[in-house]
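All protein chains but one are shown in place.
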Amino acid sequence: MTPVLELKDVALRHRGSAANTVEDVSLAVEAGHSLALVGESGAGKTTLLRLLLGLSRPTAGAVRFDGAELSPGDRAQMRRFRRSVQCVFQDPYSSLDPRRRVAAVVAEPLRSLGIDTRAGAAPKVAAALERVGLPADAADRYPHEFSGGQRQRIAIARATVCGPRVLLADEPVSALDVTTRVKVVDLLAELQREQGLTLVMVSHDLSVVASLCERTAVLERGRIVEQGDTAQVLGEPAHPYTRRLIESVPRLPV
Amino acid sequence: MTGTDALEPARPKNAARAGRRVRGTATLVVGCVLAGAIALLALVSLFWLPFPADDTSGGRLTGPGEGHLLGTDKLGRDLFTQVMTGSRIAVEAGLGSVLIAAVIGVTLGVLAAFAQGWLDDTLSAFLDILIAFPTLLLAMLIVAARSATLGSAVLAIGLAQSAVVARLARILVKRVLAQDYITAARTSGTSWPRTVLGHVLPNIWPTLVVNLALQFGLAVLAEAGLSYLGLGAPPPNASWGRMLQEAQATFTTAPAGALAPGILLVLLVIGVNLIADGLRDTLDPATRRRRT
């Protein structure tokens, strides 16, 4: 089966930097499956995410979507890509335009991709808000009227409104309180299950990774040091860095 | 990062914002009354003046009263007529300069914000030079190239201000571009032009409008200064700056000639500054009420 998204021997060097930010990275996600990119700050997680989102281009190697190399010049392909791949960001305070009502925020992919008119989008927006557990009157309000967890639900509604196949999530719960965190993780798991969404998550939080992703790739300084089934990687880590990460997670006293 | 008190909930901030909003509205009303009165004077002057601008029949330096509300100047012209014409010139100077500053400034600022590498550096250096360049010198150059008209003065002031506006716009746009909702717009397939119109401009205009209101006050002052030096509208157009200059010699014997334009100038500038303050407090999106 062709993977939906694939990085093949990808390297990226930022302008003015001496070394590659990421190097020799190969990974693939198949439809309906889930993958976590784990690592600490400076490991290159964000760079990989931007590559997967088609926001930057690799200096070497290829980013493939449905088996075809992603080329920003190909407008038809980019449109299909944007419609199929959506993203949820870490900071729900920065990811929602404060001057737009929630209805306009959530409808943006539908409007920008030319899928629907304003009127046509309304029922889909309402459905998306309901799916993430927000009241129907949320559409008429502004983002600042919501708490962090609710804002992240709005962001998830925006990312799922156009029926994408892949959801990329950048530390989707790390800005949230623990009690809220559990609820948003549950929501993401539910969307995965019910919509058959493919999930690619970037995170440093191993418990969230373990809750949501079947496969895990561990990144250290721009390279993948270990990759495999999450149970395998977290249960019997082969690489010392992975072991150190797991041992560092603070645990509740038994 | 993780759940700090600063992040949640939105409520505590709102109460403070609501208070600011009420105060903002009050400031706005006072500012509108002050600036509005002078704008009204300017508007009326377009259709009606107590005396023709070149009427010198009133006798020299008569005090206020007797058919001349504020008295006459040293040539026997009616002061109130001059003050009315002056208010028109002041408002025109303010509006004209701000319009030039807004159009050129915002365009340059947005371009500079999107530009990268050497282009950004070049644009920024150009703006810095323009800001450091004295408005007076710029006005002299323009007057030398064209002639001493209101238009020349407005052009000089507007160009000087557009550099200030451009630099502000550049910073504001850069700040917005760094927000995740811009990345979200891109991954939603929103084109750059649409992102600028739909996300960037709505998020920078409140700050920009407040700054432009302040620039309006500064432009009025600058025009008065230029025409005081003879670089503004030529006679017989009585601008406040020239009235001040002409009344200077007789200030001790006939203060009305200097006080009238001086006071109006102060009132207009205070008025627009109050409007700017009021706008700052009321344009905050978090204070806009929910649609019910």
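First chain written, first letter: the chains are A and B, and each begins at residue 1.
As a convention for this text, contacts are C-beta pairs under 8 Å (C-beta built on N, C-alpha and C of every residue); 3 or more make two chains touch, one makes a residue touch a chain.
Following the convention adopted for this analysis, contacts and distances are computed from a predicted model.
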| item | value |
| --- | --- |
| Protein that the absent chain corresponds to, by UniProt name, given "Fe-S cluster assembly ATPase SufC", "Heme exporter protein C", "Ferrous iron transport protein A" or "ABC transporter ATP-binding protein" | "ABC transporter ATP-binding protein" |
| Residue ranges of chain A at the interface with the undisplayed chain | 40-41, 148, 177-182, 185, 204-208, 210-211, 230-231, 234-236, 244-253 |
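Everything that follows uses one rule, which is that only the chains that are shown with their structure count from here on.
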| item | value |
| --- | --- |
| Footprint of chain A on chain B - complex, ascending | 1-3, 7-10, 14, 179-181, 183-191, 194, 199, 202-203, 285-286, 288, 290-291 |
| Chain A residues within the chain B interface of the complex | 53, 55, 78-79, 82-83, 85-87, 89-91, 93-100, 108-109, 112-113, 140-142, 144-148, 155, 158, 174-178 |
